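In this view, the complex is presented without one of its protein chains, the others remaining in place.
Order of writing sets the chain letters: A, B and C. Residues in each chain are counted from 1.
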Amino acid sequence: MKQTKIAIIGAGGLTGKELVGLLAHHPHFQVVHITSNQVDGKHIREVFPDLSHLPDLRFQKHEATIPEDAHIVLATPNEVSLEKAPEFLMQGKKVIDLSGTFRLHDQNQFESAYKFKHTKFEWMDKVVFGLPELFREKIKNANFISNPGCFATSAILPIAILGNLRKKIQGPVIVDAKSGVSGAGGRTEEIKYAYTHVYENFRAYKVLSHQHEPEMEEYSFVGSDPKKIHFTPHLLPVYRGILATIYITFENPVDPKEVKEKIQSVAEKETFIRFYETPEEIEIRKVQNTNFLDIGFTTKGNTLVLVTALDNLVKGAAGQALQNLNLMFGYSETLGLVTI
Amino acid sequence: MKQTKIAIIGAGGLTGKELVGLLAHHPHFQVVHITSNQVDGKHIREVFPDLSHLPDLRFQKHEATIPEDAHIVLATPNEVSLEKAPEFLMQGKKVIDLSGTFRLHDQNQFESAYKFKHTKFEWMDKVVFGLPELFREKIKNANFISNPGCFATSAILPIAILGNLRKKIQGPVIVDAKSGVSGAGGRTEEIKYAYTHVYENFRAYKVLSHQHEPEMEEYSFVGSDPKKIHFTPHLLPVYRGILATIYITFENPVDPKEVKEKIQSVAEKETFIRFYETPEEIEIRKVQNTNFLDIGFTTKGNTLVLVTALDNLVKGAAGQALQNLNLMFGYSETLGLVTI
Amino acid sequence: MKQTKIAIIGAGGLTGKELVGLLAHHPHFQVVHITSNQVDGKHIREVFPDLSHLPDLRFQKHEATIPEDAHIVLATPNEVSLEKAPEFLMQGKKVIDLSGTFRLHDQNQFESAYKFKHTKFEWMDKVVFGLPELFREKIKNANFISNPGCFATSAILPIAILGNLRKKIQGPVIVDAKSGVSGAGGRTEEIKYAYTHVYENFRAYKVLSHQHEPEMEEYSFVGSDPKKIHFTPHLLPVYRGILATIYITFENPVDPKEVKEKIQSVAEKETFIRFYETPEEIEIRKVQNTNFLDIGFTTKGNTLVLVTALDNLVKGAAGQALQNLNLMFGYSETLGLVTI
Partner (left out) sequence: MKQTKIAIIGAGGLTGKELVGLLAHHPHFQVVHITSNQVDGKHIREVFPDLSHLPDLRFQKHEATIPEDAHIVLATPNEVSLEKAPEFLMQGKKVIDLSGTFRLHDQNQFESAYKFKHTKFEWMDKVVFGLPELFREKIKNANFISNPGCFATSAILPIAILGNLRKKIQGPVIVDAKSGVSGAGGRTEEIKYAYTHVYENFRAYKVLSHQHEPEMEEYSFVGSDPKKIHFTPHLLPVYRGILATIYITFENPVDPKEVKEKIQSVAEKETFIRFYETPEEIEIRKVQNTNFLDIGFTTKGNTLVLVTALDNLVKGAAGQALQNLNLMFGYSETLGLVTI
């Protein structure tokens, strides 16, 4: 029975759409309210005609009254989340925010990465980073979740898994990630996302200056010495999926057996982490439309190369949000998500 | 020696760019002036960094003074060509217009197809339709050329080639054409040309209502009874190229030998028309970046199916304009264009 | 409860894979046996690593013993279906054949279209053509279903819907269809399906000689005068989806209201047929991964243009097979298929 009501603020984007689609099949969550200032008044199937199983709902303005017993997912730009998250929390609602607004605990770092002033920084004490494989217990008891970035998820989990090994990292960790267009500018009209600019093309963007870089640094090294991460995203002529190639150099030769044990032991107990014997087996096709994070690796001398892949709209956004929703409301974590 | 000076008005679009590229390699034409109201002031290599052999020129406003001894190519929107073509002609310049403004001799038909009032219709007596394979002699003596539409070229030539056969056509000719994105909305920021809307997608547009339909009807049947053409364009997830599948039903069984002879005899004397024995050999890859129009066919009972392909930016626009320029200025027609 | 057991013969291809995926989510069908001579011995998740919800099964040889109480889906080449379908039927099993072997009732036409001798033509009396929207009642009582071809489905249904209008068709019906690669040579190693041959390319194939042409002719005109269909398929640089543009010329002007009423009345009672007001709204993106057949149209004079789209692997193959399975076994026809 659909007993838990959800309102999705900013449901007109690709991430919001993905979550609406996932929740339509979930046995317990009912989407009762969706907003979009751009397409308000339209029926959801007019905006997303390729989804046929969507609930019978119309988009409303962000400011429209929300059913009293609904909880909130924010799929809004940073500036909107900044205002809306505290507002809904103070009304006693549970909130998951998919924007980057409440991910960094260093205010200077935040303002430098996101280029705007954070006026609600007191809420950083209350928010939990919604990476279930790392923070499952905290998420269960949280009212306020900041859902991780898509690139960040592709890097934080594989690095965090390494455990004690992380202490012996030498120099910066290199995260070279490649993303499909839906991770970048899906529904925008900017010329840089025009077919003629993306097709038969490939380029880097925000080299060493992407806002997910400090997020990776903050959460990859929990419990160990902080390390530098240097992150470069690239734009693939592909619709969905991220593949990240992560280069870590240690002080001493790295033992492939030790790495394999660490990843494999996590993959065995985590439903959504899959381990492959060779890094060449990792491909975005295998994770598209799934909530999996696939990991493979190889080593040479002191260097470990991790290759990871995930679907930016699922494990990188809406699927991970659903894991978090399940945990927050006491449902089985994998409910509504396809598993092996 | 580069003795003939050319000004290109509206050189900031894909067609203008293609022509600038072709003329850069031509021994006699010198591009001396380029305009674009959108990027005026910029150097041509800033706007088109993928072209390295471009002349040393900056974009100017459309209204900037043009060197006195320069002739004109208009790669402008219809409304601009309507004003500019007569203006330059009255200054004694030769003009090639790549827009559709001066292609239709029936004013009502024009205004219905192009959705605006044609206030310079007196110039329709002076213009020559720039399809060299049909109107070569007239072009040689013309001061004012209307360059054919890309879709129109893919259909008019193969139908015109059929000669007397055309008299026995029964019912409408069906032209089902498929075009790459550069033929539709190359440099626009419209959401319908965003990567996420074109990639892994396919759709028809302007079904039986495209402005090239009357153009096909006017020029395909020169010297024979007028016939109806029903034209549907479709948008391919491809950068450049048009493939048209043309269905013609005759009153009686069609003789493949007669069709073959007609096409082959034209292909033998026309440099830019290539004939293939089977329609399955026609593919857009073979014509991309060339000025060729490839033609193949098959028959069944009373029906003839022609399959044709061309590059919308070359034979469908800038390459054909260069054929016309060569003819107008007394140079060899194929100069500056790659030939077999 | 999964009470009905299914064996899929030839499950290693794209169609078999799609059906395995659909049945994994179905409440009543249990896939108990899968075969593939190419990958026999392998676990299903080794072969299809992008599907995570697959049942725990290994591929066996075609000749392996099949559980006694299992019914059969044949996703095999024509030559294999020819032998296997009668064999299983004589064992008392229900059979759905996805190949073209049992679709045509004229043996000469079959052998000319499929280029091999049909040695089991006596079974053509017993087979039912599995297009539920046309033959629902017969399917419910059938033991032997021939599942329609993907292109055929995209044309037969919209033409059949026209009803009495079909009697006044003049000349051949033109079906100009465009298909993604998965409809053509998905898992083959032929060079013509290599990336470098399909990407940034477009071509026609089997012009007026595709084996679905006689299938369209046989089933589009049930209950009315037979008419000719001229069919040309084309290969899109797209993974899945078919869009067909169908040109029908009548003896007299065609009344758009009449056409609209016919299509709309069918769309209203058929779950998987959707009607759109304009043909430009039809796009393959809207039907990908769904069992819908979308239809739009326009008219001009005596001519009607229908534009249709479907997913070749779903409504064009595995989804339609599931509709048929549901009907044959007394379940709700739409069970296991996403609906509005």
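Following the convention adopted for this analysis, a residue touches a chain if its C-beta (ideal position, glycine included) is under 8 Å from a C-beta of that chain, and two chains touch if they have at least 3 such contacts.
All figures in this text were calculated on a predicted structure; none of them were measured in a lab.
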Quiz item: Which is it among A:19, A:98, A:238 or A:254 that touches the chain not included here?
Solution: A:238
Practice problem: Among A:226, A:253 or A:301, choose the residue that contacts the chain missing from this document, as touch is defined above. | Solution: A:301
Quiz item: Looking at A:249, A:271 or A:334, which makes contact with the chain not pictured?
Solution: A:249
Quiz prompt | On subunit A, residues whose C-beta touches the chain left out of the figure | solution = 170-172, 174, 176, 178, 197, 200-209, 228, 230, 232, 234, 236-239, 241, 243, 245, 247, 249, 279-280, 282-285, 288, 298, 300-303, 305, 307
Self-check item: Residue ranges of subunit C at the interface with the undisplayed chain
Solution: 181-182, 186-191, 193-200, 237, 239
Quiz prompt | Residues of subunit B in contact with the chain not shown | solution = 45, 49-50, 52-53, 200, 285-288, 290, 292, 338-340
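We take it that only the chains that are shown with their structure count from here on.
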Exercise. Specify the chain with the shortest distance from its C-alpha centroid to the centroid of every protein C-alpha atom present.
Key: C
Quiz item: How many angstrom lie between the CA centroids of subunit B and subunit C, rounded to a whole number?
Solution: 39
Quiz item: Roughly how far is subunit A from subunit B, going centre to centre by Cα mean, in whole Å?
Solution: 48
Exercise. Indicate the residues of subunit B shared as contacts by at least two other chains.
Key: 197, 200, 237, 239
